[in-house]
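Apart from one protein chain that is not included, each protein chain of the complex appears where it belongs.
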Amino acid sequence: MGKLEGSNEVSVLPDKVFEGVPKAPYGLLEALRRVQAVYGYLPPEGIRRAAEYVGVPFAQAYGVATFYHQYSLEPIGKYRILVCMGTACHLRGNSLNIEFLRTLLGLKPGRKTTEDKMFSVEEARCFGCCGLAPVVVVQKPDGGNEIVGRANPRTLRALVERYRRQERGGAK
Amino acid sequence: MISVVKVKIDGKVVEVEPGTTVLEAAEKAGIEIPRLCVVPGLYEGSSCRLCLVKTPAGRLFPSCNYRVYRDEEFLASTPDLWEMRRVNFELLLKFHRIECWACERKSSCSLVELSKELLVDGIPVCSECPLPPNECLLLKGELCLGMIAQSGCNAECLVSGGECWGCRGPITREDILERAFTHYRELGFDVKEVIGKAEIYWNSAPGFATVKKVAERVAGRG
Partner (left out) sequence: MNWTLLDRCCEKCTHSPEKPCPDYIECRLSGPLCHDDERCREMRRQRLEELRYGEKGAKIKVPMASCTLATGAEAVYHAVEDAVKNMGLEATITISGCHGLDFIDPWLELSAKGMPTAIYANVKPSDVPRILEEYFVKRDVSRAFALKERVGAASGEDKVPLLGELGFWAKQYKWVSRNCGVVNPESLEEYVASGGYRGLSRAFKLGPEATIEEILKSGLRGRGGAGFPTGMKWRITRQQKATPKYVIANADEGDPGAFMNRLLAESDPFRIIEGLTIAGYAIGANQGYIFVRAEKPLMAKRLQKAVEEARRCGLLGKNILGSGFDFDIEVILSAGAFVCGEETAMIAAIEGKRAWPRQRPPYPAEKGLWGKPTAINNVETLAHAATIMAEGAEKFAAIGTEKTKGTKMFCVTGAVKRVGAYEVPIGTSIRVLVEELAGGAPEGVKVKAVQIGGPSGGCIPANLLDLPLDYETLQGAGAIMGSGGIVVIGHENCMVDVAKFFLTFTSAESCGKCIPCRVGLRVMWSILDKITKGEGTEEDLQVLRQVAETVRSASLCALGGTAPNPVLSTLRYFMDEYAAHIREKLCPALVCSALIKYRIDEEKCIACGQCAMNCPASAISKIESGKYRIDESLCIKCGVCYTVCPVKAVYKVTGARAG
């Protein structure tokens, strides 16, 4: 559960964002997903808008937003590194991999996003690709996913450095 | 459409309307089943798991929530059920912020009642003290050991408005002790004074070492 870090620049989302979402309580999960797709996380105003759209009290929407794993109430990094914590992946070393990543990126306990907001490291539930254990998935800013199979600290360090280089290269 | 069902609880039979919960039937039969979370009209219960009853076949159901529509039998007071309730309640207390000396609800607290009913230790004497928080003896400069002593002694000291000497033994949960010693210091008591008084009854109590350890830690904070 994160604390509500609001952003003052959050504007009211137009109805277009919620196209296809039923205006009924059972549309809440999808409505929140749409808000998160816009901001990359759920600011309080976004939760309020979703609640208003489907017609439930803010408290109910907040309860749902804080319950499910996919929703993040704090901004997540540009590159979201998801480390699968499935059984096969754990047995093949992902618990060590995640510690390695957190230390490499300087993440203090309890924090999941780097200072420069470039990377987030999160535990993910099983992706179902156990043949490639241990699996790490990077959600990229363009919406694509990079799946790293048989991940180990060496390949993970190379991955992080590659994205850093790309970012620096793009900034020029 | 039947108008009455017979519910047998712990051998006692009562007749109730169909749709009545087992908990309500038990009340009618004069059998007390502990419960915490059912609030009629607001919350359906089945969360605290204290009210669990057993069918003769061994299946468990929360009595607050199970409605009878035909003749049924339940056991509500077997030793294993009480054991389960005790462990369950201890789990609940584990993460409860016990600070009875400052708590508004101390004179009407269901956790205190349940701890007595389930014979669970660990709640300080303050929970039984008839004085409200703003009339606490400590505020008058009288050294009462209630915050760090186990409740349940049923002694006269409290009833007559006197201070607690801790005869039933120390609290050993460190978070409670930390809060208590911090509070003693805030009120101007010297931690050494408190330990000195506590030693009278606790010098050979096994938990005393923990009490002294936490006291030192809090004192060391300067």
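Labels for the chains are A and B, by order of writing; each one numbers its residues from 1.
What we mean here is this: a residue touches a chain if its C-beta (ideal position, glycine included) is under 8 Å from a C-beta of that chain, and two chains touch if they have at least 3 such contacts.
The model shown is predicted, which means the values in this text are computed figures rather than measured ones.
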Contacts of the hidden chain among displayed chains: A, B
Contact set of subunit A toward the excluded chain (per top definition): 24-30, 32-33, 54, 56, 60, 63-64, 67-71, 84-93, 95-97, 99-100, 103-104, 124-133, 135, 147, 149, 152-154, 157
Touch residues of subunit B, complete complex, unshown partner: 44-49, 52, 60-62, 65-67, 84, 87-88, 91-92, 94-95
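We take it that only the chains that are shown with their structure count from here on.
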Separation of subunit A from subunit B, taking each centre as the mean of its C-alpha atoms, in whole Å: 42
